[in-house]
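First comes the structure, then the notes that go with it.
Just one protein chain is left out here, and the rest sit where they should.
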Amino acid sequence: MEFTADIGLEVHVQLKTKSKMFTRAPYHYGAEPNTLTDPVVLALPGVLPVMNKEAVRKTVLLGLLCKCKIAERCKWDRKNYFYPDSPKNYQLSQYDQPICEGGEVEIEMLGASRNVMGEHRMVQLTRIHLEEDVGKLTHFANDSLVDYNRAGAPLCEIVTEPDMHNADEVFAFLTALRNNIVAAGLSDCDMEKGQMRCDANISVRPKGQETLGTKVELKNMNTISGVRNAVAYEIKRQIHAVTSGEAIHQQTRRWDPVSQVTTKMRDKEESHDYRYFPEPDLMPVSIGAQQLKVLAKELPELPFDRQRRFMETLDLPYTLTSVLCPDKELADFFEEALADTGGKVAPKAVANLIANDLLRELSGGEEEGRLPLSACKLAPAHIADLTVLVEDGVITKQIAQTIFTEMYATGKMPSTLVEEKGLQAHSDDGELESIVREVAADPKHEKAISQFKDGNTKAINSLIGPIMKATQGKADPRKIQDMLAKVLG
Amino acid sequence: MPSEKIDIDYVARLARIDLTEEEKVTFAEQLGNILAYVDKLNQVDVSGVEPMAHAFALENVLDDDEPGPALTVKDALRNAPAQRDNQIVVPKVVEDA
Partner (left out) sequence: MSDIIQKTAAELSQALAAKTVSAVEVAQAFIARTEAVEDRVKAFNSRDAEWTLAQAKASDERRAAGDAAGPLDGVPVALKDILAVKDQPLTCSSRMLENFVSPYDAHVTELLKAQGAVLWGRLNMDEFAMGSSTENSAFHTSRNPWNTDCVPGGSSGGSAACVAALEAPLSIGSDTGGSIRQPAAFCGVVGLKPTYGLVSRYGLAAFASSLDQIGPFARTVEDAALLLQAIAGHDRRDSTSYKTKLPDYRAALTEKEGPWTIGVPRECFAEGLDPEIKAAVQDAIAFYEKDGHTVQEVSLPMTEYAIPTYYILATAEASSNLARYDGIRYTHRSKNAADAVDLYFKSRAEGFGPEVKRRIILGTYVLSSGYYDAYYLRAQKIRTLIRQEFMQAFESVDTILTPTTPTPSFQVGAKEDPLAMYLNDIYTINVNLAGLPGISVPCGFTSSKLPIGLQLIGKPFAEDELLAVAHRYEQAHGWKDAVAQL
């Protein structure tokens, strides 16, 4: 029997704000335990919440980014449950009037090869709401410790429809969502720092069956690849269970990244009775059409839209755009460099230098992860200058390589380096001619030259290396070829 | 309005309060009386009436994203019944979220 899997996600994204969701206590990652609290965070007797304007603004931006319907009026509710990481023992969240409803996120599936664009489709969202984060528990053998630094940090919960059907789609969704959110500057979405967290609801059903199967909630996935692996495992597990006649129980399972399996955390408990009710301490928020118009202007071009533009109007190949576009910073860097060339250089030459040379340096030979652009000394103007020097024939491509390494290390402008080191391309035809004659006179090239004269044009390629060496790389290979033809012709 | 008996064990569990058997009996009876009294709210026609969550209507009460002072760790843990390594100690948390 064939099976269809249905996967819905609940993604929590910490918004990038300076202070917490309902109080002015500072918030940032990595502080010493319990140094980012105030009476409100600790839920001391008497404290009251006040809404962070920036968190609301960023949630609306997120909603616009995901093409959600932004509520004209939304409110906050208390979600009541006891847990040691939750200081009030209720979470301020949104129940029946979230800020954003509906929406979609464009995803790209893997193509046939790295050079081919994969299929694109939309994943439907149910809603996005704004709530507060909880503190952090560290478990020990006999007790647990609580750090309330993270408690009260603003958190967006993005809920999808059960609209994904395999682990690769889930991976594509999370990747696209993260790229979009980072591009808009709403969050850094670093899963390892807990800035993006994902729970998955997974069920399977026989192909063709309309109703969804019993769903299992999956937790504790700390990387996007981890989510992919966990979902893939869980689908297999469920299909195996069903085909061997076992029933799927509604339960919560935990992904174990070490042994790469999911294990039962708990059965669907006496159905959580959260006793939601409207938060009396917070007033509703309404967002006017005019405000939405203003906010819409702040949205960045979405990475996939930008990729299409790069391919269509700049004639860039898919491979280059698929490197540049998911990373807004990189794509911005490219566009700025391209603009700095003043139209002199083909976009592809500029893109190549960034997507290949610059990224190679930034990744420093590591497989995964690279330094951020901000960590390097290069500005778009460096790239523009270098490509213009090549385009104008001032330096050769070989020299450009040398200069790239040098400017990456020092931050000096390519023109300056060319001046300082006298790396200008060989422009003295007389000198080049005498070098060419000198090399051609070497008896060890006799055979190649005679083959060339017999009509094998490629035969003299073996002379180019030695000539280049004699010019210290400053000669343009095309020019060398022309000169050889002239001298030998 | 539901007039069935309060499931006092269920409610006490939601509220996270251990009740003695005696308390359960007393509370169940007293709450039953109160709920019977509250039943008179059914006499009121509330169709088309908006619920009132606040004493008066305000909207968009928003604060700027300006970090203010944090409590010192000492003040934050000043009343803590148990602490270690600048954190609150709680007995082992059995997974039950």
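The chains carry the letters A and B, assigned in the order they are written, with residues numbered from 1 in each.
One rule holds in what follows: contacts are C-beta pairs under 8 Å (C-beta built on N, C-alpha and C of every residue); 3 or more make two chains touch, one makes a residue touch a chain.
Computed from a predicted model, the values in this text were never measured in an experiment.
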Residue numbers in subunit B that touch the chain omitted from display: 1-2, 6, 8, 10-12, 14-19, 23, 27, 30-31, 33-35, 37-44, 46, 49-56, 58, 61, 63, 71, 75-76, 78-82, 88, 90-94, 96
Absent-chain interface as seen on subunit A, which is shown: 39, 42-51, 78, 80, 82, 84, 87-90, 144, 146, 271, 273, 275-277, 280-283
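We adopt the following convention: only the chains that are shown with their structure count from here on.
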Centroid spacing, where centroids are CA-atom means, of subunit A and subunit B in whole angstrom: 41
Residues of subunit B that touch subunit A when the two form their complex: 14, 16, 51, 53-54, 58-71, 73, 76-77, 84-93, 95-97
Residues of subunit A that touch subunit B when the two form their complex: 17-19, 23-27, 32-39, 42, 50-56, 73, 75, 81-84, 137-139, 142-148, 265-266, 269, 273, 275, 278, 280, 282-286
